[in-house]
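Worksheet for the structure shown next.
All protein chains but one are shown in place.
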Amino acid sequence: MAGAGARHRAAARPRPGVGETAPVRRLLIAATLLVLGCVLVLPLVSVFAEALRGGLGAYLASFRDPEALAAIRLTLLVAAIAVPVNIVFGLSAAWAIAKFSFPGKRLLITLIDLPYAVSPVVSGLVYIMIYGAHGVLGPWLAAHDLQVIFAVPGIVLATIFVTFPFVARELIPLMEEQGTEQEQAAMTLGASGWQTFRRVTLPNVRWALLYGVILCNARAMGEFGAVSVVSGHIRGKTATMPLQVEILYNEYNYVAAFAVASLLAMLALATLVAKAVVERRAGAASAQLATTGTATELQPREAP
Amino acid sequence: MKPGRTRRRVGVLPGFGPTLGITVFMVSVVVVIPLTGLFVRSAGLGFGGVWETVTTSRVLAAFRLSFGASLIAAAINAVVGFLVAWTLVRYEFPGKRIVDALVDLPFALPTAVSGIALTALFAPQGWVGRLLAPLGLPVAFTPLGVTVALIFIGLPFVVRTLQPALMDLDAEVEEAAAVLGAGRLQILGRVILPTVLPALLTGTTLAFARAVGEYGSVVFISGNMPHKTEIVPLLIVAKLEQYDYAGATAIGAVMLVLSFAILLAVNLLQGWTGRYREGN
Partner (left out) sequence: MSIEARHITKTFGAFRALDDVSLTVPTGRLMALLGPSGSGKTTLLRIIAGLEQADHGSGQVLFDDADVAVRPVRRRGVGFVFQHYALFRHLTVFDNVAFGLQVRPRKERPDKEEIRRRVGDLLRMVQLDTLADRYPGQLSGGQRQRVALARALAVEPQVLLLDEPFGALDAKVRKELRVWLRRLHDELHVTSVFVTHDQDEALEVADRVVVMNEGRIEQEGTPDEVFHHPATEFVMRFLGEVNQFHGRVDAGRVAFADVELDAGDHGRLAGPARVFVRPHEWDVSLAPPPQAAIRAVVKRVQSAGPVVRLELRTADGALLNAELPQETLEQLGLAAGSEVHVTPRRLRVFAADRLPPTAGD
C-alpha cells in the first residue's frame, strides 16, 4: 500500500481531446456508487440496524454487562501495549534501514513484511507452538508458573505480530526518499544525534508515523483470527471485543453481539476519518515541501 | 570509532547500532523464531506425516474451497476494483472524498464485525437474503457466501494498488494514441490496460493472498460444514480445539509455504511493474 502522502493528489485538468462522453461517465459513476453501496455501505448499516433492533434501551443495556466492559478494557489494554511497541520498533527499523546501508537490508525488510502474508490463524498457531503447553517453551513456562497462551500475554504477542509491519512500512519508504542530507546539515550545525532525530527527522515523518499508528491501532483493537486462537475465549478474562462479539453471536444473543460490534464499527469509521485527515495534511505538507525543496521541476510548461 | 564501522555508514549519523539492534531483536523474537518454530515442529512430523494430514479428503476439500473461492473473489475484485479505481481517479462527483475514504472500510472494520454483518444481510431472512432466496440463490452457509465475504475484504487491495497507477498515467500518452487515430476502447485496451496491468495483477494477487488466509469475516457466513463450507484457516482452529496439534501444525506449515510463494509472486510482479522505467 502506498504511503500517506502519495495517495493524495489533485485530479488532472480534463483533456477534451480524450475521455468519455458525459453519459458514459455518468453510467460508470452510477455503477461504482451502486457496487460500493451494496458491498460496503449495506454491511455497515446493517451492524447498527441489528444492534438497535431491540430498541435503544436494549442496546444500551448491552454495555452494562460486566463481561462487555471487561472486553472493552482488555482491548484498550492490548492496544495500549502493542501500539507503543510498534512505534518504537517502527522508528528504530526505519532509522536503521533508511539512513544507513548494510548487507541484508532487503532481507530484513522482507521479514518485517512477512506478517502481512501470514494468515491470522497461522499467526496464532505459531505462538501456540512456541508458548503453548505443548510448545517449545511450554514446559519451561509451566515450571516458572508463567502463562502466555490462553492469557493476556499471548493476546498481546499475537497482536504485535499481526500489526508488526504497519508503522515500519509507512516510515521506511518515506525516510529513504528523504535521504540523510537534512540530518547531516543538523549535525554540522552542532545538534546531537537525539536532537537531530527530535528536531529534524521526526517532524519530517510525523504524518506518516501518525498514519501508521492509526492503521496499527485499528488492527490491534480489531484483530480476531490470531487473537481467537491464542486467547482460549475465557469470558470476562481473555475475551477482547471482537471475541466477545463472537461469543455473544454464537449464543444467539444478537442484539448484544451487534451492540459490541457497533462500537468496533464506530472505531472503524473514526479510523477512516482520521486516515483521510492525515492523508490530506500529509499531502499539503509534501506539496509545501516541493515548493521549497531542491527537486522542483524547472521545465517550462504553459499555464495553466 | 572503529574503521570497520564507518565504512558501512552513510555520513556521520549516529544511532545505527542501537536501532539496528532493536530491529533485529524484534524481528527475531516476533517473526523469525515463531515462524521457524512452526517449521521445526512440522519437520518433526516428517514429510510423510504432513502429506498424510493434508491429503485427507476433509483437508483437501477445505483447500479446494479456500483457493477456489479466493480465486473467484479475486477475479471479481479485479473487474469491480478497476471500475471503482477508474471512477475515483478520473471523474468528479459529489461525495467523492467520502466514497474514496469508504473504500478502506474492509481494512478498518474488524473482521468479526464484517462477518456477522454479512451473515445478517445474507441470511434467508436478512435484507439481501430475503431477495435472493426466492431466486433459489442461497448465499449464507454456502460456498457462495464464502466468496461474498472474500470479495468484501479483498476489494480495497485492488482499488488502492490501481489508483496510483491510474494517476501516474500520462494524459499526453492517451492524447498521442487519439491523435494517431485510436478510438476510446482501443486506447483502453492497447494503452491504458497494458500500462496498469502489473498494478492490476499485484492488487489482485494481494486480494487473493488475503482471501486465502482470511478467517473472521468468513467463519460466520460459511456455516462451517466439513467437506462443504469449511475453509482452511477454520480447519486449523478446529484441529486445535480437538488438541490435534500435529494436524494443525501440518496444515499451518503448508499454508505458510503457500503464503511465502504468494509474497514472492507479489515481489516479482512489483519488479515487473518497474520494467519499463528508465535505465532498466
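In order of appearance the chains are A and B, and numbering begins at 1 in each one.
Please note the rule applied: a contact is a pair of C-beta atoms (placed from the backbone, for glycine too) under 8 Å apart; a residue touches a chain by one contact, two chains touch by 3 or more.
If you're wondering where the values come from, they're calculated on a predicted model, not measured in any experiment.
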Residue of B:Val179, B:Met225 or B:Leu268 in touch with the missing chain, whole complex considered
B:Val179
For a quick check of understanding: of B:Ala85, B:Leu162 or B:Val191, which residue touches the chain that isn't displayed?
B:Val191
Hidden partner chain, residues of chain B it touches
170, 172-173, 175-183, 186, 190-191, 194-195, 197, 276-280
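The criterion applied here is as follows: only the chains that are shown with their structure count from here on.
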Chain A to chain B, mean C-alpha position gap in Å, rounds to 16
Show me the residue ranges of chain A that touch chain B in the complex, using the header's touch definition.
1-2, 6-7, 9, 11-12, 15, 17-20, 25, 28-29, 31-33, 35-36, 38-44, 46-47, 50, 88-89, 91-93, 95-97, 99-103, 108, 110-122, 125-130, 132, 134-136, 157, 160-161, 164, 180, 183-184, 187, 193, 196-197, 215, 218, 221-225, 228-229, 241-243, 245-246, 249, 254, 257-258, 261, 264-265, 267-269, 271-273, 275-276
Can you check the complex and tell me which residues of chain B touch chain A?
8-16, 18-20, 22-24, 26-27, 30-35, 37-38, 40-41, 80, 83-84, 86-93, 97, 99-114, 116-118, 120-121, 126-128, 151-152, 155, 160-161, 163-164, 167, 171, 174-175, 177-179, 184, 187, 209, 212-216, 220, 232-234, 236-237, 240, 245, 248-249, 252, 255-256, 259-260, 262-263, 267
